[in-house]
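Left out: one protein chain. Kept in place: all the others.
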Amino acid sequence: MSLIILAIGIFGLITADNLIKKIMCLSVIENTIILNFISSGYITGAAAPILTAKDIATVDPVPQALMLTAIVIGVCFNSLAIACIVKLHEKTSTVLVSELHEF
Amino acid sequence: MNFEPLLQTLQVEELFRILWISYPIIPLITMMIALALKYLFAKQKIIYAAGVSLILQILTAAAIILLSREISGERYYQLMDSRISITFHYGIEKLYFMGALTVPMILALFRLKSLNTPEMYLIFLFYLAGCSGLIVTGDVFNFFVFYELMIMGAYVLISVKHEYSASVKYMVFGAVSSAIFLGGIVVLYSSGAYFSFSFLYQIHDYETYPMIIAIYLFCIAFFIKGAFLPVSGWVAPCHSAANSLVSSFLASYTIFTGILGLYYLVILPAEILGADQLLTIIRIISLLTIGAASLIIFFEREYKRVIAASTVYTIGIVGLLMSHGLQIPALWYVLIHAPYKSLLFYMYEEFEDNDSTIKASLLLFILFGIALLYTGGFFPSATSTIKLSLGSVDIAWYKWFILVTAGILIGGFTKYRFKVRARGIPSAASITALLIIIGYSSVYFSSTGFPLPSWRDMLIEYLVLLTAAGISRTLYMRAPVLHNVDKKTIYRNLNQELLLIFVILITVGIWMFFPYAG
Partner (left out) sequence: MNLKESQILETALTKLFPFALLFSGYVFSYGGAFPGGGFQAGVIIGTFIVILELVFERKIYSNPVFERIELTGILFLGIALIAGFMISGYPFGGLYSYGGSSYPLANAMIWFLNMAIFLEVSGSMVLIFRNFLFWESDDTVRIASPHLQQAVMPQESTVLRIPQTKRKKEFLCVAVIAALLIAVSVIVILLFMPAYTPTVHHGEMDVIRMTASEYSIRNMVSVVYLGPRVIDTFLEVMVVILTVLGIKVVRGSR
């Protein structure tokens, strides 16, 4: 399943003409990886990593903690990239790769 | 004064640990104090904060390098006693990267005013924290976070001069490589290992197959971060878009973090695992990178871009040396390249550059020529090791290949019309950079790492080099057809470059996983 999402993300990243679409595809790819990481710590039938009185098996808390970091970094990257693209649009009045000399 | 009681009370190990850990934290603490001053007391003292942070970091680096004589072997410092804990790692190889980072730091003290606004100084401090953290860290995920801190600072610093397209291009490549790196971390964790470097070196304890996938993904990520062949096109526009202060940092340290990661996360585990096919891939791609970089430099028209693109050439040679198991000359090359590249960038600021005619004073040209001949094409350690013997293999055509490509490179550097201006002396920054080059290289020669070739051989090689340079220069000047090549062929559009990344992903993957295919 995540392979299909990854393929869609990569295809969009390579073929998209619009820079904002490219950034969106990048975040799709990143989210696929995050999904994969969290599912790698998943154990069937286990509870959320909250300690309860009964001794129930819980899922691995480490991927969840780390992916919190990765998600926040992704958000920061996206907002910074979009700010730069808006400035680029102010300068050249286009966001299409095919219309920009520099790309 | 008597220092002995002081030294006895402060144990060397403990002092070294504190210095090593506090190295990346200095800029962050300074940033916090500066922010507090700015918003709570409305005092704009951030330029001093940046200066103080730089000086403190230079002093810390000096102290670490001095103390490192007392420390032998590697050290792992764990934050807490747990296997998932963040680990700091010290190894003697990391001091080379620390030296390479210290050079632009020293030079930045001269030009600190070229970052105009207070926010830029704060971002510069973040950038420094990311840079120094990459050296100190010994943990894969922490490496990723420090890398993001550094690269996001770099995105903003590049866009100072309104070159947003360069910044966006840098962002796209940075994000692609980071995503691949993150994928590698995921696979590494699911192979049973944790995030510390030490788990990568006990590779046999964990499942081999996911471990190899992880190393393969790291390898691709660092190929992109270090601008190896199929994607070397972004370096020239991105690094030259910033002002010379930032450019010197980017060219002399940031791009070499690709080599840092390649060394610690790919080459060392691959050697332990005996994955020879990976080293062969690195070797081939490095050779192609050397050739392609020299051609890019030859066809490029803007002078600052030429300087920026020549970093890729160095990356290629360093990758070649590392894949042959010659770490020490490769690291020396990284170290000496830093002041050389900073020198070029700072000198460029003093040139008057208008449309392929460059004006400067005679003294500056002489300095420039020495720097170019000494380090650019013909740094003794790298070429002499390649020439004398490549570890156990002895490949003669490497030498001629490197000489010819170096000739094309120098031809690319000198293809402009140079005019001597009457007055003007080199700035303090340039002279300091030259002094650092001399200092580093004298340390290198006194430490007798690798012997120099005989004078006769050296003379022949210099002649070959200069002839190649002369031929390529005349060729460029006489044939106007070549002047338009750069726009048409070198810079492919973004989609094609991204497609190339995917192609290299598949090719290397097929090469590596062919034995495992069911």
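Just so it is clear, A and B label the chains in written order, and each chain counts residues from 1 on its own.
To be clear about the criterion, a residue touches a chain if its C-beta (ideal position, glycine included) is under 8 Å from a C-beta of that chain, and two chains touch if they have at least 3 such contacts.
Predicted, not measured: the structure shown is a model, and the values here were computed from it.
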{"item": "Per the touch definition above, residue among B:97, B:194 or B:299 touching the missing chain", "value": "B:194"}
{"item": "Footprint left on chain A by the chain that the document does not show", "value": "3-4, 7, 10-11, 14-15, 17, 20, 40-41, 43, 48-52, 58, 60-62, 64-66, 68-69, 72-73, 76, 79-80, 82-87, 89-96, 98-101"}
{"item": "Interface residues of chain B (partner: the chain not displayed)", "value": "14, 17-18, 21-22, 25, 28-29, 32, 35-36, 39-40, 77, 79-86, 117, 119-120, 122-123, 126, 129, 133, 141-142, 145-146, 148-149, 152-153, 155-156, 159-160, 162, 164, 190-192, 194, 206-207, 209-210, 493, 495-496, 499, 502-503, 506, 513, 516-518"}
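Here is the rule we go by: only the chains that are shown with their structure count from here on.
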{"item": "Whole-Å gap separating chain A and chain B, where each centre is the average of the chain's CA atoms", "value": "28"}
{"item": "Chain B-touching residues of chain A, taken from the complex the two chains share", "value": "10, 13-17, 19, 22-23, 26, 29-30, 33-34, 36-37, 40, 62-63, 66, 69-70, 73, 76-77, 80-81, 84-85, 87-88, 91-92, 97-98, 100, 102-103"}
{"item": "Of chain B, residues touching chain A in the complex", "value": "84, 141, 145, 148, 152, 155-156, 159, 162, 164-169, 171-172, 175-176, 179, 182-183, 185-186, 189-190, 237, 493-495, 498-499, 502"}
